[in-house]
Each structure stands twice: as C-alpha cells, then as structure tokens.
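Missing here: one protein chain of the complex. Every other protein chain is in place.
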Amino acid sequence: MFLVKVQGLKTYFYKGKGILSKLFGKGLRIVHAVDDISFTIGKGETFGLVGESGCGKTTAGSSLLRLVEPVEGQIFFEGKEVLKMNEREIRKFRQKVQIIFQDPVTCLDPRIIAGEIIAEPFRIHSSKITKREIEDKVIQLLEWVNLSPEDAYKYPHEFSGGQVRRIGLARALALHPKFIVADEPTSGLDVSTAAMILNLMQDLQEKFNLTYLWISHNLNVVKHVCDKIAVMYLGKIVELGKTQDVCGNLLHPYSQALFSAIPTINFKNKRKKIILKGEVPSPINLPIGCRFGSRCKYNMLICSQEEPDLIDMGGGHLVACHLLVKR
Amino acid sequence: MNKKLLEVKNLVVEYRLGTKIMRALDNISFSIKKGEVLGIAGESGCGKSSLGLAIMRLLPRAGKISQGEILFKERNLLRLSETEMNREIRGREIAMIFQNPLHALNPVFTIETQMVDIMRFNLRYQQLNINKKNISLKDRAIELLRETGLADPEERITDYPFQFSGGMKQRVMIAMAFISNPPLLIADEPTTALDVTIEAEILALIINLVNKYKNSVLYISHDLGVISEISDRVMIIYAGKIVEMADSRSLFDDPRHPYTRALLESLPGTKTHKGRLPTIPGCVPPLDKLPKGCSFHPRCPFVEEICKKSTPEFVELAPNHWVACLREGKLGRRTKCF
Partner (left out) sequence: MIQENIANSSPKRSNYRKKNSQIKKIASILRIILHDYRGQIGSAFIIVMVVCAIFSPWIAPFDPYEQDILNRFASPSLTHLLGTDYLGRDILSRIIYGSRVAAMVSFGSVCFSAIAGVIIGVMGGYKEGRKLDYAIILVFDIVRSFPQLILALALVAVIGPSVRNLILALAFTAFPFYGRLARAETLSVKEEDYVKAAKALGATDIQIIFKHIIPNTLSPVIVTGGMDLATMIMYEASLSFLGLGVRPPTASWGIMLRNGLTYIHASPYMIIWPALTIAIAMIGFSLFAESLRIALNPKERKLHE
C-alpha cells in the first residue's frame, strides 16, 4: 500500500532565457536539479532523502507538492495523478499534503502573531468557521506541539529556534494532513532541542498516522528516524533501500564516502574517513557517464561512457553503480 | 611542549543592553599548550563565540571584559593598546576563521589581491620569510593555497570570492590565516555551513596543518562529533560557565557532569533506531536571569537541595578531568552506550 509514488520525475530550471543572454550569452542553459528519480513511500512510513547541498533533494520535495513545476514524470498521491490536477484539485490536494521549510524563521510572516499564523490554514480553506472555533483549534494545535496558549500572541522573532519549528509544525498539522515533506527539520538547532523536535515529530507520526518525506543532510538524524533511505547525488538517486540494508551494507562508493564522513564521538571504532577529491560537477554541464565518476576511486572505463541504472541487490536495495554489475 | 601558550584567568565578559547586564562568560579560566587543540562545545547562546572574540579583543560595542586576564606568551592582551593589537597580535600571532567565509572575504577584490595585501603589511610574515625575499608574494600565496588543498591555485588565485564554493572559500580563509603561521588559531564553527564530506576535508586539513606546524587551535563548535574528532582536550560551556573540562577521550567516554552526559545521550543515531531520544527538559536560561546556585539545576535530573543554593566549585575529579558539579562524586560511572 503506497501513499506516494514518484516515477521518472525531472525538474529542470532554465537559465538565460532573456533576449540579451540569447544574443550575447551562452544561450539557454539547463540546470538539471532533479533528473529522473523514482521511489514509492508507503503509508505511515518515513522516507529519508539525503545528499549534500545542491544535489536536488529540496527541489525534489517541492516538486512533489508542485510548488515547483516538474518537467516530466508522474507523481501519484493516493492513486491520483498530481501533475494532471487542475487549480481546484491542487488546492484540495494541498490540504492533505504539507511542507515544513528548511529555514524556520523565514517561513513565518514576521508581521503576524503566532496564533494567526496557525489559524491561516483554516481561514484559507473554510469560510464558515467561526472565530471561536478557530481559537479553540489554535490552542489545541499549540498543545499538540507542546507550546502554551499564551504563545499565540507572540511574534515569530520572540521565539527561540526550537519554538519557531514547533509553530511551523503546528501550522502544517492544522488541516490534518496525511503526508508531510519535512525539509531539514532539525538543521541549525542545538543537540538537545533537535532531539526534542525529533521526538515530537515521531510522536505526532504515531498519533496521526503521518507519512514523512524527510529531507536532510544530517545522516545521523536520517538513520535514526527513517524506514527507507535514498541517497541523492547531482539530481539522481544513487542508492535506495531500507535503512538497515543501506546503513548496514553501503554499496555505492558515494554513499560510502558520505556516511564515513559523519563526525562521531565513538572512540572504539573510529571509521576511516573517505575523503573525496575535487568538487561536485555543475548541474548545468553534466559529465557523460556516471555522475560520480570523476570523484570515484573505482573509476573504470565504462563509468565515463554509460550512465549506470539502479539495480536491485536484493530486498529492494537499489544501487546505481557499474562496479556491482560486473560482480 | 608543556609551556602554556595562552592562559585565560578568571575572565568575565558582560553585555550591556539597555538596563540589562548579561554575563556571557563567568569566571572562565583555562590554558592552551603549544600544539594542542582545545575544543569548546556548548549550545547556542552559551557564550562560546564571545570567548573567541574576547581573546581577539573584537567583542561588539555592547560587550565588555570586566574582569580577568588573557595571557598570551606571558603578555596580558587586555593591557595592549588597540594599535598594538592590530600590529602585533591580530592576524599575526593569533588568527581567526569564522563560520561564514562569504562574509569574511571582500567580494570586489581577487583572492590574489587580498592575500598579497595581507602579506605586504604583515610584519610577522616578513620576519618569518626574511630569507625568502626572492620569492614573490604571489608565489608564496599560491604555495599557501596549494598547501590547503585547493585545486590548481595558479589559475584560481586570480578569481573573485563568488567564483568559489563554500568549502573552497573556507580553504582560502585557512590559507589567509596561515600567512603568518600563527601560534594560535581560533576557529569559530568553521565547518557548520558545510556539507559532511567537505567538513571532513576541512577537519583533515586543519589536523594536517597543526601536525606540521605545531600551532595551537581553539576550536569552537556546537557539534560534539566534530569536537571529538579534532580536539585533544575539550571544554563544555553552559550558560557562561565551564562545566566540564578533560581530555577528549575521557570526557566523551566518561562524562562526569550531568549536562555533558545529557548532551551526549540526546545525539541521534548512536543508540536505538526510531526510539525516543532522551532530552534535557526546559531550555537554556536567558543570561540576565540565571537561576541561583548551579545554573543547570532547573534542568538537571540529579538535582538536590544544595544545588539550588550554592554554586559548584571547579574541581579536579580525576587527573586532568575537571568538573563543576556539587554531586560530582556521587554520579557514578555510566554504562557506555557508544
């Protein structure tokens, strides 16, 4: 039973569309932010999307909600094609799907008090609701995210980092969504605050049977909360599978490097770090063949000729690497 | 090797905001030996960044060092004039790298101009390189950049800051900090804005440079993982006070202060999958309304009556393992979970 199914999703941005850049510039340049990704998320599952900045994980998340229009591909939500919905259907769809943004401060209007921010979804979607009902609901939402009702009339800048996250969470929960895209929900928080938010989000997931798409670069967090993990590199998924399978048996050279780089406080078995050479290639001029080829220590001839496909290594553990085909 | 390079004694830093007086650092004392990396960890707002700025005497106008001494090579930095600080200390004897390299580089000049400019006016650089007069400043800059692992520095040196990625900019910043091969490097969250793979590269780079040149480093970070990877000794700060200081190994393997212990336990990904993480109840108290007694007592799971009344002394529990907790002896060894 899947809730969300993504097939061959591509989101490109176009640079240099204007007349001047056509005349003098390099012409139209395409940024391949998300380039052909497919995955499914089951009901009540937490699906982690990890990768470094610029790998397209945030774009993938906003494409799912059609905040950014994808170029190609299909997204199914509860069996319905999201990309074929019209304006009205999209508004309905957005009641069931919510997003928590990366920067908790900028996603709250600085001129509106917290109570009004949380009440906004009700005002948008139901005109019949009375003031009293809204107030009751706001107070209840605040309680769900462990804030006090007095916080309702504070402005966003009066809150601490963790509290601002809670307000964003309360607003997202207002319409009882089924699916939440959480974009870096704990970045920029202190350890103990981050732990509180993680606990809270897991509690809410249990309480409301939520499904999360968890976008993060913090691999420790992803390892802790996610049932499935997809590792992205330059717009593509290079490794995907259940958390235990992926973390226990990293197969793609990039995932190996990525996971080895996590700073740990474990003195007993300090992993040897794999330090990658060079920089991530630009998503405008993609390398031919494997996108990771230029930085990979196992680079072979075929890697610069053909792009590897995702292959099943057993139990739904998908990896895109030529090294594994050979074996 | 055992000589103290920097010694901070009873340092108190206060911020004045309107009528409020906030004690950002309260009675901080520590020292750094030559070639040692001291990690400073704590939650945001605990005063760890103020410490770096206080040593450089770069506190914002509202901040004041109201007590204490900062002895660097047995000279009290607080007695030096502003000109002396500029001419002899900042960027010469003590260099600093910041979290956001974008703001620390001037966007309108090339890397070459900025590096050569620093070299030209840096007396310490000129003294150090007195026998290398025949090497041009540009070549020396290229050499430094190569040492920090920047790919083809000959080409890149004429680029502007915006042409570099975050990781590369941080490399340039490190190269600039190492122009005068400073005995002490203060690094304030230099990898926080970077990805893990780049972070690993930068950490490896700092460790390499320190091993090679025997500089001392004051490494400030909120990330305990990073601190444990880079530091020889670690100091944990809570609400402006040092709560625990020990060798990296013994601090992370056997934390004695309840706060340190709680911090380590709340890290995800170390123990169980999907379980609830232990958290610290409440939040960091505002610096102008610190509780009486031990400032951690309202959040401490082991709190006793005495904690609410008297402030704990900083005592040496084990050799080189200092803790400021009234119940220090009774906390017992913890079962290791890492």
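We just call them A and B in the order they show up, numbering each chain from 1.
The criterion applied here is as follows: a residue touches a chain if its C-beta (ideal position, glycine included) is under 8 Å from a C-beta of that chain, and two chains touch if they have at least 3 such contacts.
Everything numeric in this text was worked out from a predicted model, so none of it was measured.
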Request  = List the displayed chains that the omitted chain touches in the full complex.
outcome  = A
Message = Using the document's definition of touch, tell me which of A:Gln98, A:Gln163, A:Asn218 or A:Thr264 contacts the absent chain.
response = A:Gln98
Request  = Among A:Pro70, A:Gly115 or A:Gly293, single out the residue that touches the unshown chain.
outcome  = A:Gly115
Key: Hidden-chain contact residue, picked from the options A:Leu28, A:Ile90, A:Ile284 or A:Ile311   = A:Ile90
Task = With the missing chain put back, which residues of chain A would touch it? List them for me.
result = 62, 65, 67, 90-95, 97-99, 101-103, 106-113, 115, 120-121, 123-125, 135-136, 139-140, 143, 149-150, 152-153, 155, 157, 168, 171, 175
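In this text, only the chains that are shown with their structure count from here on.
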Ask   = Distance-wise, how many Å sit between the C-alpha centres of chain A and chain B, to the nearest whole number?
value = 32
Ask   = chain A touches which residues of chain B in the complex?
value = 43-44, 151, 165-168, 195-201, 203-204, 222-226, 228-229, 249, 252-253, 262-264, 266-270, 273-274, 276-280, 283, 338
Request  = Write out the stretch or stretches of chain A touching chain B in their complex.
outcome  = 52-53, 160-162, 190-196, 198-199, 202, 217, 219-221, 223-225, 243-244, 257-258, 260-268, 273, 275-276, 278-279
